[in-house]
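Missing here: one protein chain of the complex. Every other protein chain is in place.
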Amino acid sequence: MLVAGRVAGLVSLLTIFITMMLGIRRAHTSLPTIRRIAGLEAIEEAVGRATEMGKPIFCTPGWSDITTSTAAPTFAALDIIYYAARLAARYDTEMIVAIAYPNVYPLTEQVVRQAYVMEGKADRYNPGTVVFTSPEQYAYTAACLGIIQREKVAATILVGHFASEAINFAEASAAVNAISISGTESTYQLPFFTAACDYTMIGEELMAAGAYISEDPMRLGAIRGQDYAKLLAFLWILTGAICSTAGFNWFEAILNF
Amino acid sequence: MSTDVGIWVGALMTIAVFSYLFSENEFYKAVEHIYVGAAAGYSIVLGFSNVVTKGWQPLVEGRQFQVLIPVAMGLMLFAPYAGTQYNWMRRIPISFIVGIGAGITIRSVVIEQFVKQLSATILPFNSVNNVIIVLGTLAVLSYFFFTFKPSRALKTSAEVGKWIIMITFGASFGNAVMGRISLLIGRIDFMFREWIHLIKL
Amino acid sequence: MDVLMKLGDIDKRVLYVLLVLVLLIPMVRPIGIRISISHWTTKAYEQLSRLEPGDTVICDFGYNVDGAPDVEPIAKAIFRDLFDRNIKIITVSLNAQGPMIAEKLLLPYEESGKVYGTDFCNLGFMAGGETALAAYARDLKRTFPRDWRGNTTSTLPILQGITGAPDTKAWIFFTDSSAEAWVRQVGDLDVPMIGAVITVAAPQAEPFVHSGQLSGLLTGLRSAAEYEIVTNRPGGAVAAMDAQSLGHILITIFIVFGNISYFVKRSKELAGREGVQ
Partner (left out) sequence: MKREVPIIVTTVAGIFMILEYFHNIPGLANGAKELQNWAILVAAFALALAAINLAARHLRNITARHQNAVHSGLLLASMFATVIAGIFFGTDARAFVFIFDNIITPCGSAFYAMACFHLASAAYRAFRAQSGQAAALLITGIIVMLGRAPIGDLIHPYLPKMATWLMQVPNLAGMRAIMISSAIGMIGVSLRIITGIDRTHLGMGQE
């Protein structure tokens, strides 16, 4: 009944599901510790600097909708923005969050408002904090560049999915001498972020950072579960390569089922 | 110089956009808004024609009444415009697109981007390149372990992984320069060949 | 030393103007630097040269006008090659701008005698992204009940006997983003797949070439130039290669300038600090 050639895929899918559920279950009794992520630690420094300078911080959860395959980095970005918003609320620092897609707007507003509530400063929340720009790439880019330049922001937090606008944002941040913290899963933008920003979270690091901040057992547990799956893949490749050197191709053959 | 009105419009628009490199100005802002409007209008036109060919025609000409379900879901997307109390209606079509999209994506991600990649990495250690590919992949993979206790072996492996990631990014950077220059060549070709006929070859 | 430090302080607008000049001059007066053929292009060309007259291929137009200068030259070179060899082309698009782009590239061939519906057709655009891709790869006519010009697709002669991708001889996609979606949705269907991607996406597509999921990979203007050469029809992409070379040299020089100034400044700062101690 199963389609030939896809059995290994189905088994892998189930394995990843089981490891993830194991991770989540374990997280309800003990939360996993996530290794240090430099970009995340820098956020406090960035907000602190903005407070000293009396200038705002700029955040954007990237150029992506939540109904596509790039939804995951957007959600991770929202967690990071929540964290930055709590710090901003705590230190009474102004914050501007630019949004590209209509679906992301209400979520972000909810997240930022919640951050102010959690800091006991609900009355300080300014409804103009979260700005909707446009899902059109260049309109979104132009709007963000405009905010960075006009407000002379002290820090930029560029997290989520980005396309060619990444380099423009990194350049604009440098032009106003802002501390820039970036993070994306988009492999072609990462070289620019890595070179042009002060701190960069690479690929899955962004998701792990998001989970870490959320302190949500489900997400943290899922990160641990995914680590189990990665470990299995790691061991499979290693053992497979050793066996294949010795002339046994079982590990490769099983994957073709 | 070209005598074609269209080319002139295109050339002036290009100049307006590039003028942003020197400073933001009214000419740039005007062109940006015209462009965004036209691009959005364009997507409405194409969306409309899809709705006609996949919704209206099957329904009216083909009498396929099951099409009413997705049409109803499509209309629910606009429910919030009737009042915020209808916001929840939008969740149904969104959850449908997300469900189908997630299903279609992961069922093939697991095969094409997981199983087949594992299989292609299982290489015998019989050449320097193979050794680098296998061990390099493993080192980078270990960089993405987040919750394991940082033993010495893991730290070393992750550090090697970081180096390989940097080389990978270097390759991406080289290609990015190349691609971006091609894009600029395209614009220069338009301006100096089609507009002012300086490039003759 | 001051001169070396100043190398890092050149105004970026000077850089912009230089960049335009460096690209423009070789386009006006070409140098003619020889272009070697990479193994990527050779592999893709070998795959396409196996096609026989009368075979049908699908060309998916997954790029927008903004990425066109890098990707379109490949599409042009491949169209010229395939139409000359009487291979039939079906164009499809999941990008709203795709069908207009395809229509423009097809027009010259229609004017020179290729027949719409028999030698080629343009199925137009379908919303839904990857979902639409998965759907049309398995059933073209059901996903596209009408083509771009409003014909009912089931009546088009070129589509007779074709249900999905496996009924065609090759699947070529042109994209200004990554190859992943195509590999995901068409990868396990029985059809050779050639990816023509924007140069930036080349490194990311490398694992698919190594594993054989892609039968060929063409990347940007450089691959277009190589393809023009292997098919003996040098055109626009070949002409642009001199500019490409000089552009790379200019950027390299500026990176080197930036670094020299950085190291001179740093060594001065270090020396200064030692002096204070």
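Chains: A, B and C, in written order; residue numbering restarts at 1 for each.
Definition applied: a contact is a pair of C-beta atoms (placed from the backbone, for glycine too) under 8 Å apart; a residue touches a chain by one contact, two chains touch by 3 or more.
Just so it is clear, the structure is predicted and the values come from calculations on it, not from any experiment.
Among the chains on display, the ones the left-out chain touches in the entire complex are A, B, C. Set against the missing chain, the residues C:L51, C:A102 or C:M126 yield one that touches it, C:M126. The chain not shown here is touched by just one of C:A134, C:L156 or C:V264, and that residue is C:A134.
Although one chain is not drawn, its touching partners on subunit B can still be listed: residues 6-7, 9-11, 13-14, 17-18, 20-21, 29-51, 54-55, 66-67, 69-71, 73-75, 77-78, 88, 91-110, 113-114, 117-118, 120-121, 129, 132-141, 143-144, 161-178, 180-181, 183-184, 186-187, 190. One chain of the complex is left out; on subunit C, the residues touching it are 10, 12, 15-16, 19, 33-36, 38-39, 64-69, 96-97, 99-100, 126-129, 131-132, 134-135, 138-139, 142-143, 148-149, 202-204, 206-207, 210, 222, 225, 241-242, 244-252, 254-255, 257-259, 262. Where subunit A meets the chain that is not shown, the touching residues are 1-3, 6-7, 9-10, 13, 16-17, 20, 24, 66-67, 69, 71-72, 75, 78, 101-102, 106-107, 110, 132, 134-138, 141, 164-165, 167-168, 170-171, 174, 185, 187, 191-192, 194-196, 203-204, 207, 216, 218, 222, 225-226, 229-230, 233.
As a convention for this text, only the chains that are shown with their structure count from here on.
Core chain by CA centroid proximity to the global CA centroid: B.
A count of C-beta contacts for the chain pairs B-C and A-C puts B-C on top.
Mean C-alpha position of subunit B lies 14 Å from that of subunit C.
Across the assembly, subunit C contributes 129-130, 188, 200, 203-204 as residues in contact with two or more other chains.
Multi-chain contact residues of subunit B (touching two or more other chains) are listed as 97, 101, 105, 111, 116, 119, 172, 176. On the side of subunit B, the complex with subunit C involves touching residues 21-22, 42-43, 46-47, 49-50, 53-54, 57-58, 97, 100-101, 104-105, 108-109, 111-113, 116-117, 119-120, 168, 171-172, 175-189, 192-193, 198-201. In the complex of the two chains, the subunit C residues touching subunit B come out as 13, 16, 19-20, 23-24, 27-28, 30, 66-70, 96-97, 124-127, 129-131, 134, 144-146, 180, 183-185, 187-188, 198-200, 202-204, 207, 210-213, 219-222, 236, 239-240, 243-244, 247-248, 251. Here subunit A touches subunit B in the complex through residues 6, 8-10, 12-13, 16, 32-35, 67-69, 71, 103, 134, 136, 138-139, 142, 146, 149, 187-188, 190-192, 194-195, 202-205, 208, 223-224, 227, 230-231, 233-234, 236-238, 240-242, 244-245, 249, 251-252, 255-256, going by the rule given at the top.
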